[in-house]
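Below is the structure I would like to discuss, written out as structure tokens.
The complex appears here minus one protein chain, its other protein chains still in place.
All chains are identified by letter, namely A and B, in their written order; residue positions are counted from 1 within each chain.
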Amino acid sequence: MTPLLETRGPTPLLETRGLGRAFGALQAVAGVSLAVQPMELRAVIGPNGAGKTTLFHLISGLLAPTAGHVLFRGDDVTALAAPARCRRGISRTFQITSIFPELSVLENVRIAVQLKIGDNFRLLGGRAVLEASEQRARDSLRLLGLDDRADELASTLPHGDQRLLEIAMAAAQEPALLLLDEPTQGLSPEDTAATVAVIRQVARERKLTIILVEHDMDVVFDLADRISVLHFGQLIAEGTAAEIRANAEVQKAYLGGLD
Amino acid sequence: MIPSRLSALAALVALAVVPWVLARHQLSLLTDLLIAGLFAMSLDLIMGYTGMVSFGHAAYFGLGAYASALVLLHFAQPVPVALLAGALLAGAVAVPVGWFSTRATGIYFAMLTLAFAQFLYTVAYKWRDLTGGSDGIAGVPKTPLFWGGPSLASSRAFYFLVAACVVLSLFVCRAVVRSPFGRALQAIRENERRFTSLGRDPRPFKLVVFVIAAVFAGLAGALFAPFRGFASPEVMFWVFSGQGLMMVIMGGIGTLVGPVLGAMLFILIQEVLSSYTEHWMIFTGVVFVLIVIFLPGGLVGTARRLGARG
Partner (left out) sequence: MANLLEQLLNALALAGLLFLVSAGLSLVFGILRVVNFAHGVFYMLGAYLGFTTVALSGWFWPALVVVPPVVGVLGALLESSTLRFIYRRPPIYQLLLTFGLALILEESIRVLYGPTAKGVEPPPLLQGAIDLGGVLYPRYRLFLVVLGCTVGVAVWLFLSRTRAGLVIRAVAQNSEMADCLGADVARVRTLVFGAACALAGLGGVAAAPMTTAYLGMGINVIVDAFVVVVIGGLGSIGGSMAGSLIVGAAQTWGAFYLPETAMVIMYAVMGAILVFRPWGLFGEEE
């Protein structure tokens, strides 16, 4: 049945409807409805404890919501666990760097590709899978500027490069939606600037939709097309950088969040 | 790498030559060492490559030994049939045990594998009609390689069977850890949560490798029964499971060859100790404590560290 009156715009790549998660009495995320369009770069900001990371867990499937739905490409994926959502095209990074420390940088990225493209239960041989995934991994490392460190152990990389490695792993999976949880956390100003440039480049070259949680407001205003503001688990504002800057409620939330 | 290929070749040549160099009881000891080596190597698959510490691996060795003993004694089949039976029974039992145990992680996994192993031990102990209870099954014959084929009754012939099984298993396990599956296992070992968020549920991987490890442990047990001529509950005992972990640590975790060497050294130490005292287990315990405190990297790791320093 074709609707006679199609008033809505194109299907958002990701949509959340009334998404909520409670931990006992604590309502970490409550009634969040977002719509992120393809190729958009969306930032989610908010004071500490606003529920940003919980929201990421809900979108990526690491946590099950206690209310609401997650729609990806128009399909309800609420019931899918994290691995299944990843295979559908949602890749993510973590606020606290999460890599495979005692594997090489290349292997970190290669395994990310292998887990996405499949044939993981090949017990013997499997040279073709290994080579194909290695090729894609090297491409991703080049994109992130880590190709000259491919053979080092991931644990020996400096913190900034480990953050980039995480992005390389996610980007190598060629997702439709990339979730970045505080990619510049703990970085020096120079590394932050470099990371911002890299994220912009990755978004452009891979035609990615990105949702970004970030504390650094300069990074947010610099990168984001649109910004969503969370406060005590609720969405209190959404708009362009200029709109958010001018929003009185956001200012109150941030000033209130400081004491 | 050329040097490691060379040493592999040297090891193969040595394995082929020793039967003509060693005395009979020495060759018999070496056979023992190799069987223990195969057991430790199978444990390394889950412990070293997947990061799952099983405290009940002896159960699969024991299941292999019982299956092999029963097949040889009651059905008088050629030895390879018994080996197959041992490996299959161990693998089959590992499916349900692994299915439950891999629901838990870390220390809970270790406790669960121990609990299930003690359960199997008790079954072996109490099911007198089948297993002979605490006496076990004695008089397990060394049947030929196949009907009308070469006899395995001589210690030299049986040694070659064991050596061939160990070398073959080593090659298969090496291929497994280098396959896409094996690479995935190592990623699980490093960071299970990251693995999950990269698109796969780790549990099926853990279950499959648990079963593979059980199959090889079962094979080791299936060789043990005809070699020693018996199967008894002792081979399923918790002490043997713990010794397996120690063999892996001594040899170097996550190296496959290391645990084989670790197992050989461990059994040798026990042999020496038991020639001096009946209560060698005390000293085994002391060796345990000392190695854990002072040589955590095992032989291979410690040698590497010393090499790097020198």
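Convention: a residue touches a chain if its C-beta (ideal position, glycine included) is under 8 Å from a C-beta of that chain, and two chains touch if they have at least 3 such contacts.
Every value quoted in this text rests on a predicted model; they were computed, and no experiment measured them.
Shown chains touched by the undisplayed chain in the intact complex: B.
Here the missing chain is touched by one residue of B:114, B:208 or B:231, and it is B:114. Between the chain not shown and the residues B:82, B:249 or B:267, the one that touches is B:249. Note that of B:76, B:138 or B:239, the residue touching the chain absent from this view is B:239. Not every partner is drawn; the one left out touches chain B at residues 47, 53, 55, 100, 103-108, 110-112, 114-116, 118-119, 122, 126, 238-239, 242, 245-246, 249, 279, 281-282, 284-289, 292-293, 296.
In this text, only the chains that are shown with their structure count from here on.
Those residues of chain B whose C-beta lies close enough to touch chain A in the complex are 172, 175-176, 179-184, 186-187, 190-191, 193-201, 204-205, 208, 212.
Remark: chain A residues 60, 62, 81-83, 86-87, 91-92, 94, 98-103, 107, 110-112, 114-116, 119-126, 129-130, 133, 169, 173 touch chain B in the complex.
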